[in-house]
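Worksheet: the structure to be examined is printed underneath.
Only a single protein chain was left out; the remaining protein chains are all shown in position.
Take a look at chain A:
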Amino acid sequence: MKIALGPLLYYWSRQQTLDFYAQVAESPADIVYLGETVCSRRHELRAEDWLEVAAMLKAAGKEAVLSSQSLIESESDLKALRRVVAQDEFRVEANDMSAVQLLTKAGRRDWIAGPTLNIFNPQTLSMLAEAGATRWMAPPEMSGAVLAELLASGAPAIETEVLAWGRLPLAHSARCFTARHYNLQKDTCEFRCLGMKDGLVLRTREGEAFLTLNGVQTQSARVHNLLGDLPKLRETAQVLRVSPQGDDTVRVLELFRDAVAGKLSPQDAFGQSKALMVEAPCNGFWHGRPGVEQYVSA
């Protein structure tokens, strides 16, 4: 079972980002997804910088993957996507059908079908595998039972990846909610999300942390944590994804390594992870329940 680090979803300063990936190079992550997937206005790292980070991680023995932007609106977004597809040193994670179209036109046969492609059945997965996908990530809202059923129903033999740690990516919009919070428009946002290491927490009027505003992306406030669900995860997934967070990401990767290797029981791993979460845990999606719930099987 491999451990992957998902793309950095927040906007950190250039130095923070480079320092982070220098640590990741020393971490137990087998696969590292790179690149700006949330907002095209974010530019602390340019395309060539991401390629340098990818090369550094590759030299450290990691599989580096370039992730494509999830919501593509403009021709300049497409231009950036074409650059990602044009390089052939690294595999690409397709997070929109635009990327699938460009990758298939380029004859690539090694890409990853990302979590926003809405792959809910083996028919769709087979179509993408025929088009060149060699790994796919289940939509975070998919339950373990539905995933198992998909895989048992004539799915192609490509790697399956599941989001196992991090705030859930719940939605993307054309609107920037961080800019809106500061009464700014997206086009003149003053990059207010820069340096918010874990985004901006949205609470109900009763003070309960509910969602996280991360620019045009909305995440859960709670941390989706499947460490305690490892036994079932093993039956379906070959790759577990950890989503980067402001602090302790490498510690989280180490916990996953120890739990996957059997050095820690799932219960102990989950227990130790409590100190590493920015909010309460949740795992409802995996159990076919509201994602916000923390479900403990009897």
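A few notes on this one:
Everything below uses one rule, namely that contacts are C-beta pairs under 8 Å (C-beta built on N, C-alpha and C of every residue); 3 or more make two chains touch, one makes a residue touch a chain; residues count from 1.
Note that in this section contacts and distances are computed from a predicted model.
With the options "Ubiquinone biosynthesis protein UbiU", "Cytochrome C2", "Chemotaxis protein CheW" or "Carbon-monoxide dehydrogenase medium subunit" in hand, the undepicted chain maps to the protein name "Ubiquinone biosynthesis protein UbiU" (source: UniProt). Only one of the listed residues, A:Q16, A:S40 or A:S98, touches the absent chain: A:S98. Which of A:R175, A:R234 or A:K274 touches the hidden chain is settled by the complete complex: it is A:R175.
For chain A, the residues touching the chain absent from view are 70-75, 77-78, 96-98, 100-102, 104, 116, 118, 120-128, 139-141, 146, 149-150, 152-153, 168, 170-177, 180-181, 185-187, 200-208, 210-211, 213, 218, 220, 284-285, 288-292.
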